[in-house]
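Up next, chain A:
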Amino acid sequence: MNAMNFIYAFLMLVFVFIFQTSLTGFNRKVTARLQKRYGARWYQQFLDIFKAMRKDSTTHGWVFDFGVIMALGGIMATVIFIPVAGFRAFPGTDNVFVISYLLAVGMLGMAMSAAGSGNPWASIGVGRALTNMLAYDIPLMIVIFTMIFAFDSASVGELAKMQQGMGILGWNAFRMPLGGIVAVIALMGMLGKKPFDSFIAPAEIASGPMVEYGGKHLGFMFILHEFMTFIEVSLIINLFFGGGATIWEYMLKYAVLYTFTNIVSGVMPRFKIDQAVKYFYRVPLAMAIIQGIVVIFTGLGVTIWF
Partner candidate 1 sequence: MNLNLIIIITTAVALVAYLVSKVNDKAGAAMTVVGSLFALIAVFLLRDSIGTEITLLYFNFNLTVTGWYFALVMLMAYSMTAFFNPFWMKKLIYPAGYNFLYLLSMAGTLGVFFAKDFITLFVFWETVVWSSAFIIQMGKSRQAAYVYYVISAIGSMATLFAIMFAYGTTGTFVINDAFGGLAAYPGRAIVIFVTFIAAGMAKIGIFPFHVWLPFAHGSAPHTFSPVLSGGLVKMGAFVALLSVTAFPAYKIFGGMASFRGIPLPIYFMMALGAISIVVGTLMAIKQEDAKKLLAYSSVANGGYILIGLLMLDQVGFAGGLMHIVNHAVASAAAFLSIAAVAYRTGTTKMSEMGGMIHRMPITYVVYLIAIISMAGIPPMGGFVSKWLIFQGLADKGLLFIAATAFFGSIGSFLYVFRPLSAVFLGQTFTRDLNKKEVGVFMLFPMVVLTLLSLLTGIFPNIFLRVVTEIQTSLGVLPVTLAENTIVTNNGFLDAFKVFIVFGFGFAIAFVLFIARRKSRRVELMDTYTSAEFIHTRELLHYSHSFYAPFERLYEKAPDTMKLYHKAAVKISEIGNFAEAIFFGIKPARTVLLVMGTVLIGIIAGGVLS
Partner candidate 2 sequence: MMFNPVLLIAIPLGLAFIAVIFKKIQKWILALGIIVNAVLVFFVEKGETAIGGFKIPFGISLVLDDFSAAGVILINILALAAIVIAFKKAEKFAPVILAGLAGMNGMILTGDLFNLFVFMEITAISAYILSSEGRKPAQSFNYLVIGSVGSVFYLLGLILLYNQTGTLNMVLMTEKTGFLEQTVLLLPVLLIFVGIAVEAKLLPMAGWVRGVLGNSNSYTGVMFASVYSSAALFVFGRIFSQVLVPGTTVGIVIITIALVTFAAGQASAFRSKSLRQVLLYSSIAQSGLAAALFATGFVFPAVLVVVNNAIGKLIMFSAAGSLEEKYGTDDYIGLGGAFNKNTLTGIAFTIAALSLTGLPLLFGFYAKLNVLAAYLNQGTFFVPAVVLLGTIVEGAYFIKILIKLWAPGKEGEWADADQSVGDKRIFSYTGTIAVILAAVLVVLSGLLPDTAGKLIAPEGGLLGDDGPAISLLIQKGGDQ
Partner candidate 3 sequence: MIKFASLLLIVIGLYGILSTRNVIKILVGINVMEIGINIFIIAIGFVNGGAAPILSVDNPGSLLKFVDPVAQALVLTSIVIGLGVTALGLVFARKIHKKHGTYDLSEIGGES
């Protein structure tokens, strides 16, 4: 751990921000085209963020501010732990549990800040978001658990590396097909894409947790959202789609997967929150458990099966 690590980390944050925000802008266009609109320019997302950061804002007390800082801090720390195409700012810290639980610090900060605003809509949104998390995380964690058992490693980077060099069929999404499906569905839930977007639920609960934000707080939330998206998509890319041998391969896979979720989201209706829970506990959970049983008791998928 020396100064270089921190410089790398900082550079990584900058890269992730630019990359993901551009991709978001691009996807806004994709969504617009799906809806037969023309859509905004690809850099519109940057403009939105910078505009928000420059505006005046109001605050509802210290926890409202502190929560925002804690959220962004936690999320950025998590980004730093994500291995991108073999690159790690702090080698040896990409344990999958660390990543998935450190992510929770950011979420807790966000929830805290939102609830601290004193607006009941925000609390309702937080409650829904947490419930949603309870729904999608269990099937995903079971699949990841199976993977750790199968490959004897909990390091995201190593798990990604193990899939490389065997062609497309070496990806875990194909070695453990059920698990791959579960992962993509869970990713939809994580990203809050339709049909699992009831915690934001535009036009339903006055935009949920974000209701009280404006100015730099809102700008923080935008940035945070970009980072969070990056963490979530990266996790799936690394664990199920072989990561990337080069940064370009990685970015390509990433862009494809992310756009894919957006396209699916564009044509989906919305689940009520309890419907989402029921759905996750029926289909993906069953698939995850079947996948787990197959892997743990037969070894299929650990050794490539063709």
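Couple of notes before you dig in:
Operating definition for what follows: contacts are C-beta pairs under 8 Å (C-beta built on N, C-alpha and C of every residue); 3 or more make two chains touch, one makes a residue touch a chain; residues count from 1.
Behind the choice of candidates: all candidates are chains of the complex that A comes from, given by their letters.
Keep in mind that what you see is a predicted model, and the values were worked out from it rather than measured.
Touch, as defined above, links chain A to just one of 1, 2 or 3 in this complex, and that is 1. Note for the complex: chain A touches candidate 1 at residues 1, 6, 9-10, 13, 53, 56-63, 65, 68-81, 90, 92-93, 95-98, 101-102, 104-105, 107-108, 111-112, 115-121, 123-124, 126-128, 130-131, 133-134, 137-138, 141-142, 145-146, 148-149, 151-155, 206, 211-212, 215-217, 219-220, 272-274, 277-278, 289, 292-293, 296.
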